[in-house]
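We show some of the complex, not the whole, and keep each chain where it was.
Note that the chains take the letters A, B, C and D in the order they are written out, and that residue 1 is the start of every chain.
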């Protein structure tokens, strides 16, 4: 069984029921999730030894986050306990012309306040095949950036492939701050996932002809920027999901990959959205699964896109689908006929 | 802060959860709402001093209705308490080819049984900039019609602009009864809101070439009738929302306005409907907000239509959106991308 | 009042709330339903004396199944009590590219273990106008097949019209087993309902040019097979619903009928699906209602299709609509405008 | 199977969830119930042919009330459909020192507006063994009183035993009005159920030494008043439940009966209350069941008290227990040990 390590921040998501607005809610659904944790769950689901690393407070809320991961088979033995609080975010689900909304309350979380010395990375990465993290962890604090770097160094030392989902978060840092930290980290990265916004804001590439707010995708423009990225940072793969936002209820969903040889664009799915949080993470996890399985870049991309298409129909951050279900969709059965 | 007064009937809406039919329901969502109350909440939301006038029974159910208004910032100090009961209506939400359904149980409500002398309109309208009501209140009872007229007279005396949403309700009166009452009220009205059905049934105009049941909109026909209405009643603005009912789940939504000069048709939104009750009220409130803000007729119309497009995604009668959210949609961002 | 008898298995359906997956569910909606029971409820709803025959355990869960039928007016006086358990199935509702899923746990149910002698069919069918059952009951056990045959014989003897919904269930038997049992039963059948899969797997007809998984419908191919079926088994009507599965959320829905003279294809509805379980049963019930009412084949088909279009918007197995609602839709009002 | 007819008003009870107060509630549990309907359900439960008579509006809310009765086996074929509305009441469940609260909105209900000629009592009472009603129906309107009297006359003519639960409701009439109507009805009554308040307010007996607000029961005082009642009205049995209200959560519960010979006081149960609405009705139904079964007055009383003790643990108005469960409690097993 191949071992994958992920590192990041798992948060308590307080989500209004149905389509309720924050000011209507008398209850919140309590969901535990976060970029890398979502990837970890997917990979455990696909049968990998999926080890998730973070720091969580010692109280019952921290324990509930651990339990959420254990429930779906993630190895939580390397989670450090301590610190003051778990990061929280509030979410409401949009519909039609009303966008979904997220309010963060994540400052001073246990992982943001953690230190490199909290983690024994040499031990953690023993026998690890793949390490995945995102651009969120280095953004949450100076220590977060240090921890990410230390983890990457140890991962490389252990011989793991390293992937990152750039995931620029404007509430956490400026493009300038981001680039200072992120460009340095790219040295350790093999597989780089991120759309043009991320490429621009985290890494300083200035794409042309792309305007994601318009739900338009110009793959030619992507080709140019991916080649530049690969050239500069020596990535094995550069990847982006392509979301066409028709409305909060309906999206087009596809992805592109460049492996130095071919530039490949996947099949596009038209999605009716149940919960789009974690959509990108499910894509990253599907892609990683594919590459770990020895699929070609094209096959891995299609697996990732199909996995993610399914995620958009599932409430919560985690993509609770089996390999088999993803493969069925890749094979082309999107008819939604009842499985008995 | 500009002051707006609204007058009407707030009811207890007993709504089946999700898409449940009445005969399935073991629970009802308890929602307090009503045409003018919905307008009042929107206007409080937009920052106006929004004063809602009605009569409610002294029991806890009446109090809950008051509280629902207070919660969203409506001034409830002019609500009279007394009478026997609050009006009730039952609602179930349709989907696809199955229409939503409403069963009224509103006879003998406190406001229907109220009398003109219950209200001190001179006091109520002190310093009022705008007065809004609908064709429902005069329809619920003879006293309702008298109260509406007395309020209009006092509003005009206080220098307020007067708007009405014609809102013909066939369960409450016949076209003949309606016209007898409504045509007399038009003398006090500045801004008249109503579609061709309302124009025909409440005011006796006979439009041609319009058949709203077919989800077709012939703006030319509207132009003719609007000119006739303006001519006869000297309205400053004649306005109608235009609903194209593809199904209970999907509607097209736009509006038209005529201010004596231009006849303007708004942008059209394609709506996935969460709850369409209160859709028209949110439009009226958006329009009033725009006109009070000094926007042009066109701008005010676009603000109203966008506000109402958002309402259709929100459970309950009230349109719980901010000015900022409406403006964003007016500016054209209907992509539904997550707001973080 | 015409009397209709239905016979089959009513099960406890444990359905995850909303779009939850099985592994997420902390609650199940408890719904009682089953092919023929669903037909029985529709027919009670339409005003027939609808008598449902089955066997259910004597415990409170069996009683709850009886109560679910009584609630909607089904005559349950012929239900036998005894046996070990009620059949159970688990269901989760799909969306977009994720199909709905059903897990059966129906072995050894009271009706599967019942025997012919448990039922006094001569008494049951006294004064019966119509008897309906499905290809599921003969599939659940050897006794199930015997009971079905005994019921058909008695029904014919009593002068009732007999209809069957072929409904091939691959978890219950092989095509070979199915054909052995089902072909023999066809002798008693007047109205045969089933799509090409059913025709092929239950009866051994090999249609050409049809591939339902592609959401394609080739009515010409259906015409050929229907003629063959009618020729061989002397059916008065051969009928099939036609589901075009665009996704788990959206389906096209229509039907075809052949009465020996005309081959008629109904209007097609585009459905937004709330709950598609019981969709076929609601169609069968609508068709039976139409034929019992003396409608033409075409009219009965349109009634069945419209009834079924409405069912897809209703949670649970039962189609809780009135004749009037179906007729409105048949007349063409699919606009979904609020009924006040 | 013995036939029992009950007549009265079934209402829609809108009950706040858990211990929520009215002003907190965003949902109401929708429960259909009413004094005589509750008795009807109990008797259907115990295996009698239980026929409930009332008038309900033709809309879906009226239908839901019918369905609630059908679900539990009540014969609803004699329910008349028509009128404007179903009576409604709102309830919140008290706890500890906070009493439960009920707000009525029952004026102008279909049954209150019904007329004697709506009902074919000769047909209804054909073959009837027992007729039960309460002092609420004659109180709701002049017609209600006329209908009750007409029913009693017909019941007696058909040879049925007649019982009444006096149930004085101070919101509906004054003692003077009550006595004028009720004393006249007593001529037809065999079994009279009512506590000292009822005896005093409905019939004009002035008990001494009883103060039910103190949760005190002086059986000697009851003995005197029961003898007076029996003497004047020639009742076969005079019965009262005895509620000792320690708090809204805990009550003592017993009953007394006088049959002309013995004055018998039942065992007392200490109740933890889940829902006390319908407690008295479940007692009446248990008593009637006992007497119909040919039990002695003492045995019937014990059956009624035990039935009612169980009712207090069941949410909703209906007492959903079997004969067997009641008998077990009568036999003395109140240990609450799990039944497997």
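Going forward, contacts are C-beta pairs under 8 Å (C-beta built on N, C-alpha and C of every residue); 3 or more make two chains touch, one makes a residue touch a chain.
The shown structure was predicted, so the numbers you read here are calculated from the model rather than taken from an experiment.
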Quiz item: All chains are the same sequence, and 4 are placed; what is the full number of copies?
Solution: 6
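The rule is short, and it goes like this: only the chains that are shown with their structure count from here on.
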Quiz item: Stepping chain to touching chain, what's the minimum from chain A to chain C?
Solution: 1
Quiz item: So which chains are sitting against chain A and chain B at once?
Solution: C
Quiz item: Distance from the CA centroid of chain B to that of chain C, rounded to the nearest Å?
Solution: 44
Quiz item: Between chain A and chain D, what is the gap in Å from one C-alpha centre to the other?
Solution: 62
Quiz item: Based on which chains are in contact, what kind of graph results: line, ring, star, complete or other?
Solution: other
Quiz item: What are the touching chain pairs in this one?
Solution: A-B, A-C, B-C, B-D, C-D
Self-check item: Residues of chain A defined as touching chain B within the complex
Solution: 18-21, 23-24, 94-102, 104, 169-171, 213-215, 245-251, 276-277
Exercise. Would you mind writing out the residues of chain B in touch with chain D in their complex?
Key: 14, 17, 21-23, 25-30, 59-61, 63-64, 67, 84-85, 88, 90, 101, 103, 105, 107-108
Quiz prompt | Interface residues, chain C side, partner chain D - complex | solution = 67-68, 70-73
